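Below is one structure; the comments refer to it alone.
Yeah, one chain of the complex is gone here, protein chain that is, but the others are all in their spots.
Note that the chains are named A, B and C in the order they appear, and that numbering of residues resets to 1 at the start of each chain.
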């Protein structure tokens, strides 16, 4: 019963199969190969536009390299209080941007709102070069609370952000899950709503290690190849990324994988919602569940072999107070979550409350 | 009527005189001169302890270089929401620390409290290397609201900070004013209360350009000379700093200058407190006044030749709301503020409200 | 006929097979998995010592992160004039070290000698913090000219280097080839000869993407996990590296792969040495051949479908002058080079000179 993270699985058989297929040939290094080319063409088709796309091995690399193309070292990046880029990626953004500043603006809500941005711009000092100017906004899709931004919401953020000179970065480590949870296209959820740069992650949703930085705003991509190389992120056997991505994108495989994960999460949410002693802190809109539960239950589940993380208490919304005997936990489903595991886990929960 | 900043004056005649005196001789460069030696000896006497002291030209350089000795590039510095180091020094801390993170913890109060720190440590993630660990606390003395920390307050902060592995930096751009406003010694206000590194500024209080980074915790000083040199902050004619500092420290000159500035501020505060339409946002404990005033008054004063700054609205405490016809202003007095100027300014204010 | 680079192949079937095997299970992320553990144990056995080992995806990342643990930002790294780290890795060392300096010391010879180092230390300025102090030496094994350092040679370099306060880094992108070409153990070729940190590369010799930074001097490893994370080089599905490395190390597979590559190179060298119009610039001691050839031959071979690189003219030794009708080329063999390809290539060469 693995609900710890969507990175606790291997790759989907289809993705792994494509990697094995690509293994059996000679090709040029550093991304000059037919798998990489094919993956980029697939991305253009998927997003219905021209774009530049560059592969890297980790989400941290993707986000930090993308942001380094969007701000100068004396500028700032606005993001959610509990964004992965500010909480979980060490000071990678500072390293790659040459020392730009991370600023959080959301005050305990699950998503950034236009009001957060407006408030920021109304009160912040603008006496340059003394003050630090924000020039990029980063939002996560799905958000760090498992919520999804709608195209309308992104457009509204974009209007305020661009009106103040910011470009827009989307951390799409769970972009697939966000698409799967809405009746929208990838284009509608990204560039059509104002996103300049999307870090699309396949790793959490069926690949071994494949993240791609997609520049819809190609002007921002000018320095990327230099930044990637000096960051040590240019793989010599570039096909490793290309092949995984080809397999992942083919025949909407990525979307099926994401749908499966989301469905498992929705079913788990149903179970949890049906129990009085449990509280879902945020609506379950993708593949993550944030649960306030009795400490006893957490122990009970883990003793039974279940895996999940205690979660950062400082990311609780202001209206939720943790009691002494309560614990804040995160459950994550994935493309590989099996009905049987979810059901066993659900039974354990129900059993705990009955006993 | 200059109340814009304490950097709008030249040096005190005594400080300038010492610089002129030092001009007339040969000496070695880079701080290997008798003026620098004498200044360091004077600092040891003033602080009643052994210490290491290094001179630089600006407060930004002093703070950033000091902090770079206290944190690793993957660590964080805690400070007040409106600290000079986070609001007014661009991303200098990030440059010099190699990309460490600035984190504010004070939530709209005028000074950092032990509760701010405790709350931070109780809720923050500690899953390294993913999360960013805070390893330094920076406080400003006087604070960015013109308030002073007492030795007891600093000790209380220090206990929580050091209990969590942080070393303590004090931004002493107005340390002289803070000493002058309390019946305490420089030692009591610094190392005796737990401060590891003090950036003592003479520039705002009577020098032309002379800041000194004082390491009470000499262990932290090990890399300083390399950091200063590669920051371009090692002056070839080192006597420039040494001589100013000798003049500044001699015969308690620094303290007299600070007392004068504080007294002028206190008298101005009296005037302001006596008028219904004006509000001092913070108690006046050093040489800065933060005033909510009618917009009309601000215009009236400036038309009459007075200088002062509009201040950052985001630094207002939560209990103060700015009306549409109001303005938030900062007034600063200095060693050079003359009674006549202050009186003229006060008359203008009174006149505005009578008319 | 691929002689362009040893990164133009996929993985060996055995390495790929192990990756596929590891794919089929749940495990913790970020290297907390049994494959990573097993790989580290295998490294300890191979090197006959305790060590710390960290995996990354590229040689540039491995080298730069390793070096960042060995020098301060105001120090320098000595290396060969044509070292990969100075010629082919952009300014990655500068990024990760925070701005340390790369200095080359070899003056056109194929390997660094103790005399190079002695000359450097005798003439360089030591007026710190003005001058830049070298504190690390980096050597490549096999060298950038395809030569191998013997244990005796490494020990001699080490004596001079350590006598001057330097620690020793070995770029082992082709360490397997260097071991395969000598009757020595991995231990004799690394820590027993004074190497502190070895970047051992599997990618060029049979893996898809697997490099490991091995700290024999564990003191130097203290900050590595932070540096790797903030560099975006901590893979979430850590087994990707672990599994490849397990497969690579098992049953001396790595050594067989390297021997095969070396043998192909030796046979090709024989062919070339037998032809008057061709000159091998350096003895062929591993899997690289550096050849001065008629421009016509280069064109002829490429027209026939052969792949190889023109090589950096500034890496030619002083005693070799390139004529107008000559070209400087590099040929690389790999674990995947087939006899048939090599023979076809050799026939083409011979044919050119007969015709």
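Methods note: contacts are C-beta pairs under 8 Å (C-beta built on N, C-alpha and C of every residue); 3 or more make two chains touch, one makes a residue touch a chain.
Remember, it's a predicted structure, so these values are computed and weren't measured experimentally.
From the options B:56, B:160 or B:331, the residue with contact to the chain not on display is B:56.
The residue touching the chain not shown here, chosen from C:67, C:95, C:278 or C:306, is C:95.
Residue-level contact of chain C with the missing chain is found at 73-76, 87-91, 94-95, 98-102, 122-125, 127, 129-132, 312-314. Chain A meets the missing chain through residues 72-74, 98-99, 128-130, 223, 225-230, 234.
If you put the missing chain back, the residues of chain B touching it would be 2, 4-5, 7-11, 16, 19-20, 22-29, 56-62, 64-65, 89-92, 94-96, 203-204, 208-209, 226, 229-237, 239-240, 336.
Criterion: only the chains that are shown with their structure count from here on.
Comparing chain C-alpha centroids with the centroid of the full set of protein C-alpha atoms picks out A as the closest. Taking shared numbers over all numbers used, the chain A to chain B interface scores over half, which places it in the same class.
Centre-to-centre separation between chain A and chain C, using Cα means, comes to 35 Å. Remark: chain B and chain C have CA centroids separated by 52 Å (rounded to whole angstrom).
Look at where the CA atoms of chain A average out and do the same for chain B: the two points lie 41 Å apart.
Counting only residues that touch two or more partner chains, chain A has 89-91, 94-95.
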